[in-house]
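Here the complex is missing a single protein chain, while all its other protein chains stay put.
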Amino acid sequence: MDHKHSLEEQLELVCASLASTAVERDRQGGHAAAERALLRDSGLLTLAVPTQFGGQGADWPTILRAVRRIAVVDSSLAHLFAFQHLQVASLSFYGSAAQQQGWLTRTVRERWFWGNANNPADRRVTAEEFDEGWVLNGVKSFCSGAVGADVLLVSAHLACGRQIVAVLSTDREGLQIQGDWNAIGQRQTDSGNVVFEDVLIQPEEVLDPGPDGSAWASLRSTLSQAMLANLYLGLAEGAHQAAREHTRLWRRPWVLSNVEQATQDPYVLEKFGEFWVQLRAAEALADVAAQKIEAAWQRGPALTAEERGAASIAVATAKVVAARAALDIGSRLFEVAGTSSLQAPLGHDRFWRNARTHTLHDPIEYKLRDLGNWALNDLYPAQTAYT
Amino acid sequence: MDHKHSLEEQLELVCASLASTAVERDRQGGHAAAERALLRDSGLLTLAVPTQFGGQGADWPTILRAVRRIAVVDSSLAHLFAFQHLQVASLSFYGSAAQQQGWLTRTVRERWFWGNANNPADRRVTAEEFDEGWVLNGVKSFCSGAVGADVLLVSAHLACGRQIVAVLSTDREGLQIQGDWNAIGQRQTDSGNVVFEDVLIQPEEVLDPGPDGSAWASLRSTLSQAMLANLYLGLAEGAHQAAREHTRLWRRPWVLSNVEQATQDPYVLEKFGEFWVQLRAAEALADVAAQKIEAAWQRGPALTAEERGAASIAVATAKVVAARAALDIGSRLFEVAGTSSLQAPLGHDRFWRNARTHTLHDPIEYKLRDLGNWALNDLYPAQTAYT
Amino acid sequence: MDHKHSLEEQLELVCASLASTAVERDRQGGHAAAERALLRDSGLLTLAVPTQFGGQGADWPTILRAVRRIAVVDSSLAHLFAFQHLQVASLSFYGSAAQQQGWLTRTVRERWFWGNANNPADRRVTAEEFDEGWVLNGVKSFCSGAVGADVLLVSAHLACGRQIVAVLSTDREGLQIQGDWNAIGQRQTDSGNVVFEDVLIQPEEVLDPGPDGSAWASLRSTLSQAMLANLYLGLAEGAHQAAREHTRLWRRPWVLSNVEQATQDPYVLEKFGEFWVQLRAAEALADVAAQKIEAAWQRGPALTAEERGAASIAVATAKVVAARAALDIGSRLFEVAGTSSLQAPLGHDRFWRNARTHTLHDPIEYKLRDLGNWALNDLYPAQTAYT
Partner (left out) sequence: MDHKHSLEEQLELVCASLASTAVERDRQGGHAAAERALLRDSGLLTLAVPTQFGGQGADWPTILRAVRRIAVVDSSLAHLFAFQHLQVASLSFYGSAAQQQGWLTRTVRERWFWGNANNPADRRVTAEEFDEGWVLNGVKSFCSGAVGADVLLVSAHLACGRQIVAVLSTDREGLQIQGDWNAIGQRQTDSGNVVFEDVLIQPEEVLDPGPDGSAWASLRSTLSQAMLANLYLGLAEGAHQAAREHTRLWRRPWVLSNVEQATQDPYVLEKFGEFWVQLRAAEALADVAAQKIEAAWQRGPALTAEERGAASIAVATAKVVAARAALDIGSRLFEVAGTSSLQAPLGHDRFWRNARTHTLHDPIEYKLRDLGNWALNDLYPAQTAYT
């Protein structure tokens, strides 16, 4: 209780700080060194580390709500924050007891910020056996959080097609992290290229997802998708708050309307009603999904394909609704807030740009196809990096 | 536990029976005497009657789920079923302890089916003081469940504009219940006109909603709206099930598609995905709303305007999403199920016709306006018969 | 001019007559003998017959507008009317000079009403060579206009997969036309099964679509699709007119609105605005498509695949917009017209039922795929029975 209270206080402090510079940092893009330091100092990076390793052992609903909360004010930092916990959790999904013990203890002690070089859609990094380990070469794109990270979860493909996953310190020789991310949105996610040049990996650095995609190991993808759903929901809520505040403060009644206050305009109210409905639907579904994630997590390696499938369906459902809410409110906020909201220094377009960018992570229409395949054919989504 | 199990079993039996004749009864319309008898015999009509009066004292989430369940197969009977509980609850909202004692005990003992003559949008029934009571004259339209009811909740307006609400046996002299409902949908809701010709009301038959629309008394409207939301959700689910079954059994792949099975058609899957998302959103929101209804109910007359407002917002949110789901799936089920689903004897158009009819109960756009007024202006909906 | 004037007058007379009984006939379904006689007597059945054969030689924009006009009041009869002209035109697409001369002259002289047994998606009718002709066996479904027709365009498949097309009098031995159409909409299109039992076809009765689907021959499909687009547009317009009239006459202002007249309700006006926009978009696109159809028709057998493709794209574009307009206005008319519009005897649900039924003719999503393939890949739709 006490702990939870303090978590929420920490979150509010972090969010207030992030909010104060979010517009400016969106404009500049690039690496958010100070804000990463803020997250490090907040102690929130150890939320997902089990208490036995010195972490806070928070449950997933708590962590996912924290992601959602941060995304209200800064969806780039929310992404880095979320993926910290995803990489931490990866040790539970893929790591041996010793690996968990080693890296999670150090995560707490050395205040690690985790990043990844793990984009499953980019198979250009190759791994060859070398000595008792592997040597990696190639480039991974869209490596969220790599710049400024202490340690990375990386993946590479063997010639036979099999993927290996490993943990690497970012100062490993041959590893070059390029701060070259420059997209229209999510501008401080440090999601650039990571170049591997003869990077050596030792056997003990390699994680083992277990026999051919176990349900448990592939729950990592489901957790990752749940993080995105909550991030989108936060974005939608942020756009809503911006719309609300600007409309209340600045919107004047349309000259051809019959209302004295813009806040009484029937069409403005209707649109805020539409925003509200989307937000509450996304929230309710995200809450349902978070419960399913937590239940699946509690099952551990005993998790069945059916249980994992059910969680995946709940997450995909929430993700579709949250993605649409973020895009819709991010775009229509201007319709309610009016012309004065268009001023560039206000940065109100960042919600749409962030939503537009992040919702391309994997296509919504394939989420719908998966959901349809379940609804119509009783088939759970294939266990992939996106389900 | 045992009791809950038996409730679900009862429900399944009732639903199976209703389902077997629903298409035919939709065609015929008119009064569903046998199906009302079925409900009476099932014991489900006393769900909302507190145990102290011999009822089952089920909580609202349970009752609302039962409404939802019945609406999957027969949204007309679901409406009659729902409004039974609404009238029963009205005694708690408006009645004195003695009135509750009297009528609720008789509800159980005499196996009453309640109806209403209470359409708040139709103010044509007048009440004049007479002796120590009142005399009522005029016509009420859209009196759901009046035909075949044992007892009615009726309302009338005094010349001063004030409304009085009373409980009347359907065999009261001067009361004429017309089985004249003939709409395109919800064809067995017995929602016709009730004619009052010098109908005398005794003082003890008059309920007292308390001082000028208390939050508690007006929670009746919120409960009523929650019933509609669950009914719409059931309708949407019914349309989905019909779509699913017909598609699996009968739909052939489109000649210009590249798929071997219609169930693999990418556009068919996408549409089922859209159905699914709407169903789960409506369900999650209806569940949230049911919890708020129950919490408000537990507060009793101490309920504040804010608490009532919060419940009202949750219900309105669920109602908008459920209404749209019912209309959308009810119409698009044909797009997935294909031309063979158009055969009139299958009655697959009844979902759309039922949704179309019932969602006109009060306009969705005014729900959105209310929700916008809350989201933007922090104002709860006015306490009316529709919020 | 004189002729055109008289055409419009004829159309108005026909439409007024059809309108007076359309609701009742929608309820009954079945064969519209009297209304077919009305069309026959109107002289409008020879619109597409070239003047050289005694017909009126109207251009396609004129004929398509007539289809649209009739569909405003009766989309079943509009379908029979449209397909009359489609079969007449088929002789130009597939027939020799002698065949055109023979059958078109008789069409005028004997006042033929044409039907079809030509559903390309149903390949159950087989043709075997017999003597110098063929013998046909099997069943065709969805044979619009077969009941009550004098002559049919029929198709059948040889064992080798090739299709043959022929003209047959409906009194031909072995031909059985079943009046078994009973769908939720388009209830008087006489679109039932036609059964072939050893039906003999003479060589001179067989039409020749020319070398493997010439652009010219396959323009028949494009013309057919244009007819559907105009029929949908008429349906949308009919729904709009019903909405407009009912709203003006009967809709009362919503009790929670601030308006004195329902016709001033901001949300009602917004919806009528949405209807209007859809209607005008569909109309403008249908007009563009009709011009392309006429231009392609004028090219005759010299028509190139590109020219045919361009017409097909224009028609598909119009069809998508018209189909959606018909479905949307057909369903939302109730939202503007209010609860009194739900009365079953008014039959206002027939617009949605008719649109729902007819827009399943071929899936809209595959039209969109074709249009996308053109927009993205510069590829015209394949020349099929549906493009």
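Note that the chains take the letters A, B and C in the order they are written out, and that residue 1 is the start of every chain.
Heads up, the rule we're going with is that contacts are C-beta pairs under 8 Å (C-beta built on N, C-alpha and C of every residue); 3 or more make two chains touch, one makes a residue touch a chain.
The shown structure was predicted, so the numbers you read here are calculated from the model rather than taken from an experiment.
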Item to check | Touch with the omitted chain, as defined above, among C:Gly29, C:Gly192, C:Gly234 or C:Pro266 | outcome: C:Pro266
Next on the checklist: Using the touch definition from the top, which of C:Glu35, C:Glu205 or C:Glu365 touches the missing chain?
Outcome noted: C:Glu365
Item to check | Residues in chain A touching the chain absent from view | outcome: 29, 120-121, 142, 182-185, 187, 254-257, 267, 327, 331, 334-335, 338-339, 342-345, 348-349, 352-353, 356-357, 360-366, 382, 384, 386
Checklist outcome for this item: chain B positions in touch with the non-displayed chain are 266-267, 270
Checklist entry - Since one chain has been left out of the picture, which residues of chain C touch it in the full complex? => result 240, 244, 247-248, 263, 266, 268-277, 280-281, 284-285, 287-288, 314, 317, 320-321, 336, 365, 367-377
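The definition used in the following text is that only the chains that are shown with their structure count from here on.
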Next on the checklist: How are the chains arranged in terms of who touches whom: line, ring, star, complete or other?
Outcome noted: complete
Item to check | Chain with minimal offset from the mean of all protein Cα atoms | outcome: B
Item to check | Centre-of-Cα separation between chain C and chain A, whole angstrom | outcome: 52
Checklist outcome for this item: Note: chain C residues in touch with at least two other chains are 267
